[in-house]
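This structure is in structure tokens; I'll ask about it shortly.
Only a single protein chain was left out; the remaining protein chains are all shown in position.
Presenting subunit A:
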Amino acid sequence: MSDPERELRVSKIRNGTVIDHISGGQALNVLAILGIDGSEGVGVSIGMNVPSDKLGTKDVLKVEDRELSQGEVDVLSLLAPEATVNIVREFEVVEKKRVERPERVVGLLTCPNHNCITNQDEPVESAFEVVDDGVRCEFCGEIVREDIGDHLAVH
């Protein structure tokens, strides 16, 4: 039961990106952030709530034939601060990217303050400053600390 390959039930990929150590249950939100909904035709394997020594449970994503950019990796940090990102070519990990918190995120989240001007049908993208323990709307000042995945604008 402790063999991770058995528990993941997901085979290795030839080329693409493996995102590991995503907080349990956040994999679909991570896909949403990355704008991957299956319509692109790329192969996507998802392991959700698999046992993890480090996190208790974790999610794992394998996206075939697509290499995530550093910018894409950075926005992951908001949902999955512990995530590790491996770029795979010909079954080998050729690059390990570090997840770093960006200074701001634009167009990615919806402000939870219903009275914020960004929720009023104006031609403007939401913008959040990343602060110590969450994100903060640059328009109305609302702070989001928990369940950031619930406020994704890209669902």
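Operating definition for what follows: a residue touches a chain if its C-beta (ideal position, glycine included) is under 8 Å from a C-beta of that chain, and two chains touch if they have at least 3 such contacts; residues count from 1.
In this section, contacts and distances are computed from a predicted model.
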{"item": "Undepicted complex member, UniProt protein name, chosen from \"Aspartate carbamoyltransferase\", \"Glutamine amidotransferase, class-II\", \"Glutamate synthase [NADPH] putative GlxC chain\" or \"Signal recognition particle receptor FtsY\"", "value": "\"Aspartate carbamoyltransferase\""}
{"item": "Chain not shown: contacting residue from A:41, A:71 or A:123", "value": "A:123"}
{"item": "Touching residues on subunit A - with respect to the absent chain", "value": "113, 115-118, 120-124, 131, 136-143"}
